[in-house]
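Missing here: one protein chain of the complex. Every other protein chain is in place.
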Amino acid sequence: MKSLKLALMGAIALAAMPLAAQAEPVAEVLHYWTSGGEAKAIKELQQAFEKRGGKWIDAPVAGGGGDAQAAVLRSRVLAGDPPAAVQIKGPNIAEWAAAGALGDLTEVATAQKWDDILPQAIKDVVKYDGHYVAVPVNVHRVDWIWANPEVLAKVGAEVPKTWDEFNATADKLKAAGIVPLAYGGQPWQDATVFETVVLGIGGVDFYKKAMVDLDEEALGSPTMVKVFDQMRKMRDYVDPDYPGRDWNLATAMVMRGEAAMQIMGDWAKGEFAAAGKKPGVDYICAPTPSEGGYILNSDSFAMFNVKGEDKKEGQALLAELILGKEFQETFNLYKGSIPARMDVPMDKFDACAIKSMEDMTAAAKNNTLVGSVAHEIAQAGAVRGAFLDVVTAHFNSDMSSEEATKKLIEAINLAK
Amino acid sequence: MSNLDIVRPENSSFHWVGRLLIWTILLLFCLWFLMPAYVVISTSLKNLEEIRGGSLLALPHELNFTAWTHAWNEACIGVQCSGLKPYFWNSVMMVVPAVLFSTMLGALTGYTLTKWRFRGSNIIFALILFGCFVPFQVVILPMAQTLGILRLTNTVYGLILVHSVYGLAFTTLFFRNYYVTIPDELIRAATIDGAGFFTIFFRILLPISPPIIVVAVIWQFTQIWNDFLFGVSFTTGGSQPLMVALNNLVNTTTGVKQYNVDMAAALITAAPTLLVYIVAGRYFVRGLTAGSVKG
Partner (left out) sequence: MASVAARMADRLERWMPKIVIAPGFLAILLFVYGFIIWTAYISFSKSRMLPNYDLIGLRQYERLFQMDRWNVAFTNLLIFGATFILVSIIIGVLLAILLDQRIRIEGAIRTIYLYPMAISFVITGTAWKWIMNPSLGLETVVRSWGWESFSFGWIVDQNMAVYALVMAAVWQSSGFVMALFLSALRSVDQDIIKAASLDGASTAKIYLRIILPSMRPVFMSAVVILSHLAIKSFDLVVALTNGGPGYSSTLPANFMYEMTFRRNEIGVGAASAIIMLATVVAIMVPYLYSELRGSKNV
């Protein structure tokens, strides 16, 4: 940590400080939003930024849900030349802040009254040591089922409300020769489905114990065995070509009626919207079976320590825009998520988004709001990776559920 | 040319069976090598409906180059919809100097290590040669720090430096193995005539080097043009090389995945190196014969 500070200070000293009194705000934005609704959404931000006289330097690093971006970010920070705003999230924000790499947004935050407009769960993520170091963009719900009603109707089924119903419906679909579950076999997608099953079968308290507190007893419990049993069942509900498939291609399978359902966060809605599909008509969104739980995922931009007035102004402007009411609305309409601030009028949003908003408010009140592991809200890189490894290894092999729980404990202890 | 036919009589029917077998195997392998190219090219010429409805191996109904112009001019890479065009020039600006530097330096180093040996020169060669085998993932982080200190981050000069250094190991190997086969007496005679270090290099060795220069240039050109890892790690946005832009383009989808555009983009990206191999492939093999295959 110390060495990084030294490195950063050294880099600052070396910099040939370009000084301008009335600097044009500049922001280099490092992101991995390159698909469908995401690409449209980030374009909105760019346009809003440029309308206010800013100069936007786009730095997209596509691929792997940010894998490549993570490498770029580290090499830029080590080189002493970090981008202004970087799309990172969850505990990673705190880790970068602890390393002294992030700037301070207190000024904008006070002016814009962020303390009053953000929900607590989000504040926990973007604040470090009492200061705002990142700007939240949105709230995604992870535990959704996306279903094609026409396909379900073929076997006379509706969207399942319990996991038993889910299995019964899937068996019927399978018997009718329809792929029940559109699935992309990538570790993060395996983990996405896994955590909705943990929430559904284990309940909120179990989720918190096992996934958040990493309690060994919970991780090795019969409940966890049941969760893996359900994952094994799901393996029968996917088509044989699932390995390596991107999530948006799985979504397209539901759209085209090649599969009945997909379990995926609400970024999938952005794909439906981009294809001109209507919720409630062309597709149905319903929470995965659970008792009032809500798995939260939130994108945010962390603001790194940059040198030069123009860049600092760029960051401030970017922060202001991102949490502005207008942008929160347009952006989240594209992205499929709901606004990060709670006072945005919801009249333009569709039924799915409104349901997400209501459920989140209720979940926050009942204390049943949990962070996603697959999407790095509840756990940072190493532990999340341990979950991913075991879940994906189990799903793609004949590993028994008992062995999977054992391996899970081992892997997590190794990663802690 | 051939070794054995010269001494084999061409009379038996056995011979004809043999020829048939040889041709069958050769042509089957041709099919195997050409299949991916065929799939990529024919897909790039189809429209999306044809791709979805038709078979992978089917010929396109008509020659349709819209995917190509789209990939070159308009395809979106992140939020910028400028196609591959600007990135293509980024790559050219990076490849040309990097290939020149590493080839020149490799020629001089190979020359010195074979014709002006000094105590320790073999160890130096071994140390340089080992550079061929360093997995590049190992060097990303320290390299990032070094580029930061040199203030070359996010510039084409940084990439030129990186590629020149890691290419040097290979070029040195090529030139050294080539120059080893040239008799030392030539050099000795020239020294007696009063020729110096550079005179000998430019007057005697360089004129006979074209075969190995071709090998080194082709090798370096292919390696640097096709690099993804350094490009993605050390540049962002507008200064990225073509290979990185290709990755971003393929992963940038708006609604529907445009396979034809992806494939056209891949072909545009591969075109320069393909051209080099097709045009200069013969010299490449000849250059290998000339010396670099020596163990």
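Order as written gives the chain letters A and B; numbering starts at 1 within each chain.
Keep in mind that, in the parts below, contacts are C-beta pairs under 8 Å (C-beta built on N, C-alpha and C of every residue); 3 or more make two chains touch, one makes a residue touch a chain.
Predicted, not measured: the structure shown is a model, and the values here were computed from it.
For the options B:W16, B:F29 or B:F202, the residue in contact with the chain missing from this view is B:F29.
Interface note: of B:L45, B:A67 or B:I128, the residue touching the hidden chain in the full complex is B:I128. Hidden from this view is one chain, which touches subunit A at 1, 3-4, 63-64, 67, 70-71, 74, 77-78, 92, 95-96, 99, 185-187, 190, 239-244, 380-382, 384-385, 389, 392-393, 395-397, 407, 410-411, 414-415. For subunit B, the list of residues touching the undisplayed chain reads 1-8, 19, 22-23, 25-26, 29-30, 32-37, 39-40, 43, 55-57, 105-106, 108-109, 112-114, 116, 118, 121-122, 124-143, 146, 162, 164-166, 168-169, 172, 180, 196-198, 222, 225-226, 228-229, 243, 246-247, 250, 262, 266, 269-270, 273-274, 276-278, 281-282, 284-286, 288-289, 292-295.
The rule is simple: only the chains that are shown with their structure count from here on.
Between subunit A and subunit B the centroid-to-centroid distance comes to 39 Å (mean Cα coordinates, whole Å). The touching residues of subunit B, when paired with subunit A in their complex, are 76-80, 140-141, 143-145, 147-149, 151, 153-154, 232-234, 236-238, 247-248, 250-257.
Of all the residues in subunit A, the ones that touch subunit B in their complex are 7, 11, 14, 28, 30-31, 34-36, 39-40, 42-43, 46, 57-63, 68, 71-72, 74-76, 78-81, 83, 248-249, 252, 271, 274-275.
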